[in-house]
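Heads up, the thing below is written out as structure tokens.
With one protein chain withheld, the remaining protein chains of the complex are depicted in position.
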Amino acid sequence: MAKIKGVIIVDKERCKGCDVCVSSCPFGVLELSTMVNSKGYNYSQMVNEDCIGCANCAVMCPDSCITVYRQKQE
Amino acid sequence: MAGLKVEIKKENLVYKRTELLTDNTMHYCPGCSHGTINKLVAEVVAELGIEESTIGITPVGCSAFAYNYIDIDWIQAAHGRACAVASAVKRLHPEKMVFTYQGDGDLAAIGTGESIHACNRGENITIIYVNNATYGMTGGQMSPTTLMGMKTTTSPQGRDSSLHGYPFKIADMVAHLDGVSYVTRQSVHTAAATRKAKKALKKAFEKSLANKGVSFIEFVATCSSGWKMSPVASNKWLEDNMLQAYPVGDLKDI
Partner (left out) sequence: MEEIKLMKGNEAVAIAAVRSGCDGYFGYPITPQSEILETLMAEKPWETTGMIVLQAESEVASINMVYGGASCGKRVMTSSSSPGISLMSEGLSYIAGAELPCVIVNVQRGGPGLGTIQPSQGDYFQAVKAAGHGDFDLIVLAPSSVQEMYDFVYDAFDLAFKYRNPVLILSDGAIGQMMEKVVIRPQTARKTNDEIIEECGSWAVTGKRGRTRNISTSVELDSVEQEKFNEKLQAKYKTIRETEVRFEEINCEDADFVIVAYGLCARISSKVMEMGREEGIKIGLLRPITLLPFPTERLNELSKRVKGFLVVEMNAGQMVQDVRLSVTTDVPVEHYGRMGGIIPAPSETFEALKRFINKLK
């Protein structure tokens, strides 16, 4: 069965750790890291492989720091 | 599904930061609606291919510095006067896309006169009105659109109508004016709402480009710093409270 899989890339330095992307993800793919970027923000990151590339996180991101890729997996 | 990988290549790209946004880090607080709305403006201008013929007018307030983020020509206006500035710019450059970007303190308080009259004259501009019911930049004071009972630094006991009057529904007001062809209220507190809001913004710009009079788009927005909540809690509070006073949808479309 074909399945859609997605992946996101977070621009960690641009991320302000607002958490909006985390709450917008329907599959709980994102969490804020315990690590911080150079500005001291806990940046967003993928914590599992359930991403379907819906881009909700990227659409919501106020700092436009998320890039989304999606691929049909046979 | 272990073992399956998404290849990072152009054909698989679903969403990326629009190139019309500059590399500057936005000064907005984490989670601020302005960031999302700035991005929508950049995306719409880029998708319409009008970046070389668009002139934006920023207000006084947090979004005064929107000119640092969207790579188009900008004019930074005095507090409340963006619509007067835009009126002149559009009349002198009728072939250009001219829009204002204003908050509630700017548009619905000090600039009510200029905003209403630009609407009444039917200027061929888009007015982007970001209503977060507070003065964000000055530190969370009450604005005309602050909700009843809402606590701010200048209504510490909560907004009381006997002292401060009522939440100002200026979008409803401008919808009555003959010079205005499109009035819509949108929000960016969920991904679905943001996608809808972008469509509405694009429509507003298209109407301005077709010289259909004023397009007025209100974004019901958060100010998590002013509201003293987390960004996520602010989005929830917006849905439960702001959208009751300022329900989303088209108010006028002719």
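Points worth noting:
Every chain is named by a letter (A and B) in the order it is written, and numbering of its residues begins at 1.
One rule holds for everything that comes next: a residue touches a chain if its C-beta (ideal position, glycine included) is under 8 Å from a C-beta of that chain, and two chains touch if they have at least 3 such contacts.
Quick caveat, the model's predicted, so the values are computed rather than measured.
The shown chains contacted by the absent chain are B, with contact judged over the whole complex. Considering the whole complex, the residue from B:D71, B:D106 or B:E218 that touches the absent chain is B:D71. The missing chain, though absent from the display, is touched by one residue of B:K16, B:H117 or B:K202; that residue is B:H117. Residues 51-55, 57, 64-65, 67, 71-78, 81, 84-89, 91-93, 96, 113-114, 117 are the ones on chain B that touch the missing chain.
Methods note: only the chains that are shown with their structure count from here on.
Averaged C-alpha coordinates put the centre of chain A at 25 Å from the centre of chain B. Residues 1-2, 4, 6-9, 12-18, 21, 25-26, 28-36, 39, 188, 190-191, 194-195, 230-232, 235 of chain B touch chain A in their complex. Chain A meets chain B in the complex at residues 3, 5-7, 9, 11, 14, 16-20, 22-24, 41, 49, 53-71, 73.
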